[in-house]
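Complex shown without one protein chain; remaining protein chains in place.
Up next, chain A:
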Amino acid sequence: MARNVIRLHQVNKSYLMADEMFYALRNIDLCIAENDYVAIIGPSGSGKSTLMNVLGCLDTPTSGQYQLGEHDVATLNETELAELRNEAVGFIFQSFNLLPRATVLANVMQPLVYRLMPNKTRQAMALEALQRVGLADKTGHLPNQLSGGQRQRVAIARALVTRPRILLGDEPTGNLDSKTTKDIMALFDQLHQEGHTIILVTHEQDIAEHCQRVIRLVDGQVAEDIRNNQGAQLHV
């Protein structure tokens, strides 16, 4: 059994909305092992996004413990959270979230700006990541000169460049057509085979079918957590 990279224990997240407490996550217990390939599914309002934000260290739980690698995330301050995101998390967003005025190469180098290293090293690492996603010939392009699929590949390269502990995809194919979706999912499958830990938040069934493990959230609780061997049919 592989080591757990993520461990959530009794995690709650609540917000005060219009004088009323809204419980987005309730007593979540969850472990994700290294090189796991996980889909988090559920209807909208089920707490998927909140869970994603907590896992990505963009947000801290109201109560409970979250262990990412050797870090106890719940105790970290803003600065330490930022440093941990840079070190351990690779984000891939639905709307790509590339910096519009920066070239492809600069976009991929961006996370390395927050690390102390020579610019040459940054460039070399970014080029390597771009080669990995098959876009080494587009380094000088601006994001708006690329297709949606290419943009998402740039975003994946940007997530890979820091060699993070986990790759977090938030509806990574939500803005893509079906052919491009297939390409991107094939890329995720490959990355998984190469040893990356991948967590995808999605509401699309065929995306979830790529994953080894599907966690279904309902009303902020884990309703279902199943191993999904050989693409079994799922009820989303």
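Note that contacts are C-beta pairs under 8 Å (C-beta built on N, C-alpha and C of every residue); 3 or more make two chains touch, one makes a residue touch a chain; residues count from 1.
Please note the rule applied: contacts and distances are computed from a predicted model.
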- Query: Out of "Transketolase C-terminal domain-containing protein", "Putative ABC transport system permease protein", "Cytochrome c oxidase subunit 3 family protein" or "Diguanylate cyclase", what name does the UniProt record list for the absent chain?
  - Reply: "Putative ABC transport system permease protein"
- Task: Can you work out which residue in A:N4, A:Q67, A:Q110 or A:Q123 touches the chain that's missing from view?
- Result: A:Q110
- Task: Kindly state which of the options A:K48, A:R158 or A:R216 is in contact with the chain not pictured.
- Result: A:R158
- Query: So that we can see where the missing chain sits, which residues of chain A does it touch?
  - Reply: 53, 56, 58-59, 78-79, 82-83, 85-87, 91, 93, 97-102, 110-111, 113-114, 116, 158, 162
